[in-house]
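A short write-up of the structure that comes next.
Omission of a single protein chain aside, the complex is shown with its protein chains in their original locations.
Here is chain A:
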Amino acid sequence: MAYDYGSILQFAPLQSAVDEGFWHRLSSLKLNQLGIDDSPIPITGFFAPCSHSLLSNHLTLLSESLPIEVRRDSSTPLTTKGNRNRCAVPGILYNTNTVESFHALDRLSLLKSEANKIWEDIRSGKALEDSSVLARFLLISFADLKIWNFHYCFAFPALVLDPPATVVGLTSASQWFNFKEAESLFTAFGQWRSSDLTSDIPFFLVNIDSSSQASIKHLRDFETCQNNGGKLLFGFYDPCHLPSNPGWPLRNFLALIYSKWNLKSVDFLCYRENRGFADLRLSLVGTALIDDPKGFRDPSCMPNPVGWELKRGKKFYKTINLAKSMDPTRLAISAA
């Protein structure tokens, strides 16, 4: 579409959205349980494929993103599985006690340490079993509970391919597939998205056999899919709506694909929806070309990570004030 042969594949950054309920639960955790303990807290973020042609979806934090009680022995909080509109991804929260320590956080090394977890999960094969770890994220915050101000900043760590991947033939999925394939693919996606077992699995394989029948497979089935002929694409739930660019989750997916299977040419599919059903017109297909990126051969080193949310104006963080719903004085006045 917008690309000439071999232009750099650019990914639209993921954006964040934090529900008011998240800050309410964090406040009560802080006041009732954590006190001045500022050790990192495992949290859960939620995302879903883009569901509107004009609007991207966000990585969303809800009150359920935080555990009701922080238990140090469990590494991940409990989440409800099988909600198609809420693919759970693991994250970590560094909530500081003072604004000075918020600012003093070494954001580069925090990013590296989360990216390293992704890298380890890619190398160990864990990412093939639970692909949501590829979308791991990081949140730093300072909750000023005296005035109900919350400063925060997200990072979505991505392993950089250097030199960057290039893209050819990026086009709407409805043009890439023939009619019979598209019809079968639509049905296959419908089944994948309506089953509790698969609806919240964000990375998968799309296999089109020689008789144009489509099937969606788990990543761990790569070897069998590769050997049965036909077309094989790497699909993911794309929160981005842009017709010209894939969304952020494709970055670590490409890192996984290159690292695990050493593929230099990757057909990818950005899965997007309209009204809760696969929208092949909005979904994209393209081929990413990967040219011997640095750091992928040497097991002792990790590719460079990027991923802090972009600055808004001069600030690197966002601020929300919830005095209106948290300040007891104001609540008393509004209830009087």
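Brief remarks follow.
As a working rule, a residue touches a chain if its C-beta (ideal position, glycine included) is under 8 Å from a C-beta of that chain, and two chains touch if they have at least 3 such contacts; residues count from 1.
Going forward, contacts and distances are computed from a predicted model.
Here one chain is missing from view; checked against "Autophagy-related protein 3", "Mn-superoxide dismutase", "Large ribosomal subunit protein bL19m" or "Methyltransferase small domain-containing protein", UniProt names that protein "Autophagy-related protein 3".
Here one chain is not drawn; of A:Leu34, A:Leu145, A:Val160 or A:Leu263, the residue touching it is A:Val160.
Touching residues on chain A toward the chain that is not drawn are 8-13, 15, 17, 19-21, 24, 51-55, 57-58, 60, 63, 68, 80, 83-86, 99-100, 103, 107-108, 111, 144, 147, 149, 151, 160-161, 164-165, 193-194, 241-243, 245, 251, 275-277, 281-282, 306, 308, 310-325, 334.
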